[in-house]
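One protein chain is absent from this view; the other protein chains keep their places.
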Amino acid sequence: MLVITCPNCGDRPELEFRCGGEAHIARPQTPAELDDGQWGAFLFTRTNPKGVHAERWIHQHGCGRWFNALRDTVSDRLIATYPMGTPRPDAGAGAAPSSPASPTSQP
Amino acid sequence: MRRFSLTTLVKQAMNAHAGWERQWRNPEPKASYDAVIVGGGGHGLATAYYLAKEHGLTNVAVLERGWIGGGNTGRNTTIVRSNYLYDESAGLYEHAMKLWEGLSQDLNYNVMFSQRGVLMLAHNVHDVQSFKRHIYANRLNGVDNEWLSAEECKAFCPPLTLDPNIRYPVMGGALQRRGGTARHDAVAWGYARGADARGVDIIQNCEVLGLKRNRDGSVAGVETSRGFIGAKRVGVVAAGHTSVVMNRFGLRMPLESFPLQALVSEPVKPVFPCVVMSNAVHAYISQSDKGELVIGAGTDQYVSYSQQGGIHITNHTLDAICELFPQFTRMRMLRSWGGIVDVTPDRSPIIGKTEVSGLYVNCGWGTGGFKATPGSGHVFAHTIATGEPHKINAPFALDRFRTGRLIDEAAAAAVAH
Partner (left out) sequence: MSQTYRLPQGGRIDRSQPLTVRFNGKALQGYRGDTLASILLANGQHLVGRSFKYHRPRGILSHGSDEPSALLSVNWRAERGPGFTDPNNRASVVEAREGLETRSQNHWPSLEFDLGAVNDLLSPIFVAGFYYKTFMWPRKFWDSVYEPVIRAAAGLGKAPEVPDGDRYSNRHAHCDVLVVGAGPAGLAAALAASKDGAARVILADEGREPGGALLHDLGSTIDGKPASDWVAEAVATLDARENVVVLPRTTAFGYYNHNHVVMVERVADHRVDAAAGLPRERLWQVRAGRVILATGSHERPLVFANNDRPGIMLAESVRVFVNRYAVAPGRRIVFATSGASAYTAALDARRAGIDVTLVDLRLEEDCGPELGELRAVGVEVLTGHTVVDATGRKRVTGLVVAPIGRDGRVGARRTLPCDAVGMSGGWTPAVHLFSQSRGKLRFDVELDAFVPGQSVQAETSAGACRGLYDLAAVVADGFRAGGAEQPVEASASRTGFQPARVLPTDADPAKVRAFIDFQNDVTAKDIKLAVREGFESIEHVKRYTTTGMATDQGKTSNMNALGLVAGLLDKEIPAVGTTTFRPPYTPVTFGALIGPSRDALFEPVRKTALHQWAESQGAAFENVALWKRAWYFPKAGEDMHRAVSRECKAVRETVGIFDASTLGKIEVVGPDAAEFMNRIYTNAWTKLEPGRCRYGLMLREDGYVMDDGVVARLAHDRFHVTTTTGGAARVLQHMEDYLQTEWPELDVFLTSITEQWAVIALQGPKAREVIAPFVSDIDLDPAAFPHMAVRTGYICGVPTRLFRVSFTGELGYEINVPADYAESVWKTLWERGQTLGMVPYGTETMHVLRAEKGYIIVGQETDGTVSPDDLGLGGLVSKVKPDFIGKRSLARPDLVGSGRKQLVGLLGKDPAEVLDEGAQIVATPDQPVPMTMIGHVTSSYHSPNCGRSIAMAMLVDGRSRIGETLYVTTPSGFTTATVCEPVFFEPKGERFNA
C-alpha cells in the first residue's frame, strides 16, 4: 500500500485516495470539431509508460481534492505531487530509466 | 520430437531417463523470418504453433524477453470457462474451450485440463438477473451454463456456507460444468514443444527494442537485444508490456497495465472439488492437483509494472474467501505473487491489425487471458497468416474504440442499482 503525499494534507495511506488515471489529458474545448478517431483517442488511448507516470489522484477520504502525482511505475516510488492545473514538474534525477534499453529482463 | 506416452515413459525409466531430448531447441536467431511473434507467453506460443500447424508457416520466430511462460501464463489462477454474455465473447471463448478439450492429445503434452466445473455465485437480486441473462444467452450460443439453487450450489461445492447471516448470503449460482482448470506452465511448454517440432524458432532472452519499416511503411523487421531480425509480419502478444513494445514502435494503445495478485495456501488433502467465483465479493478459488488452494485477488488501482501489489488487496480477497468458506481461516497463505495485466476500456481483448501494414497485435486480455490461450493463438495465427481477421476475432478490432462498438462484459455483469 502506497503512502501518498496529498498537497493539502500531507502523507496519508493509499486507502484514503482514489486513482483517476493518466493526468494532463485535457478534455477538448469543442469536442464536436474532433473526428471519431481523435475523439476515440481522447477517450481511450493512454501512455501507460514503464517509468515515470503522471497520474491523477483524489484524496477521497480526506480533503476531497484532486491533484496530480508523478510516480515511477517500476518501483512505485512517488516522485512528486502537485496541484491540478500546474504543469508537470521535471521528473529530475533519480527517476527510474524508461528507455527501451533498460535492463528489464532479469528472470 | 520424441512422442510422450506411457510406453516411452516406462522405456525411459529403464534407461534412467537419459534418452529424453530437449523439449524445444535453443537456436540462434536467423537473419529473417516470414513472421515474428513478440512475446513467448501462452498466447504467443500458441500463435506460433497454429501458424505452423494450420497455415504451414514454419519460418517463424517467437522472441521472448525473459523465459517462455514467465509472465502471466505462469502467474494466473488457471481458470478456464466460456460462459460469457455477448455473442462475440462467447464465440471467442467457446472456440478456445473446444480447443482445450482436445489440447493434451493435440499437443501430445498433458496440460491437465480438468473440467471440474466453474460455479459463479449470486449474492443479490441483480446477480440473479445478470446470471440468468448469461445462462440464456449461453444456451442459445451453444455454451453450457446452468442455474443452481443455493442448496444445489452447496451440493456441488460442499465447503460452501449457506449461512443466511453472512454479509452477502448465497442466493444461487451459475455453473458451467465444462469449465475448470489447467496446468498453466504445461500450456506454454506444450505449445513451445509443438511449435519447435514444426520448425518454429523459440528465442529466449531476446528483447524487442524497435520496429523497422519499409519505404512503403510496411513492416521490415524488429530491432532486438540480439540484433536486427527481418520479418514480413510481426505479431505483438506482450500482455502487460504491450504498451511498452508498441510505444517503441511509435504506436499508442488504449491500454493500461495493472498489478493483479494471486496466492496459494499450503497444500492440503482434497477439500475443494470445483472452481468457485464470486464477482460480488471479489474472490476466485480452486484447489490445485498439488493440494494448494489457488486464490485470485483483484487489481490495484494504479498503473504499475512492478508485479507487486498492496497487501490490502489480497487481504480483502481472503475476507471474501473466509466469508464463503469460514473453515479456511486456519489455512495459511504460502505464496503470493503478482502479474501485470493489460486492460482495455471495455475489458475485452484487442486481436487484429494495426495501422502499420504487416503489424498485428493481440492484447488487452486483462484478468482473464489464460482461458482463451488456445483460441486466441488460433485466431491470431489466422489473422497473421491471411492478413485478415478470422470471423471470431473480427469484432475485437482496435477500430471499435473509434466506432463505439464496445464489447463491455464488465458493464453487463456488475452494475448495482
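Order as written gives the chain letters A and B; numbering starts at 1 within each chain.
In this section, a residue touches a chain if its C-beta (ideal position, glycine included) is under 8 Å from a C-beta of that chain, and two chains touch if they have at least 3 such contacts.
Owing to the predicted nature of the structure, the values given are computational and were not obtained by experimental measurement.
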* Taking the complete complex into account, which shown chains does the hidden chain touch? -> A, B
* To do: Just name the one of B:His123, B:Lys371 or B:His390 that touches the chain not displayed here.
  => B:His123
* Which one, B:Leu45, B:Ala61 or B:Ala90, makes contact with the chain that was left out? -> B:Ala90
* Asked: Which residue from B:Ala150, B:Leu209 or B:Cys322 sits in contact with the chain not drawn here?
  -> B:Cys322
* Asked: Residues on chain B that touch the omitted chain in the whole complex?
  -> 4-6, 8-10, 13-14, 16-18, 20-26, 66-67, 69-70, 74, 87, 90-91, 102, 104-105, 108-115, 123-126, 128-137, 139-142, 147, 165-168, 183, 185-186, 189-190, 204, 265-271, 281, 287-291, 306, 308, 310-311, 314-316, 318-323, 326-337, 345, 400, 402-406, 408, 410-412, 415-417
* Structure fact -> Touch rule applied to chain A and the missing chain gives residues 1-3, 13, 18, 20, 26-27, 30-32, 34, 36, 39-40, 43, 56, 58, 60, 64-66, 75-78, 84-85, 106-107
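Everything below uses one rule, namely that only the chains that are shown with their structure count from here on.
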* Asked: Between chain A and chain B, what's the gap in Å when you average each chain's C-alpha atoms?
  -> 28
* Structure fact -> Residue positions on chain B within touch of chain A in the complex are 65-67, 70, 205, 207, 209-210, 225, 241, 243-244, 247-248, 252-257, 301-306, 308, 310-312, 342, 344-345, 401-404
* To do: Under the touch definition given earlier, write down the residues of chain A that touch chain B in their complex.
  => 1-2, 14-15, 18-19, 21-22, 36-37, 39-41, 43-50, 53, 55, 71, 73-76, 100-101, 104-107
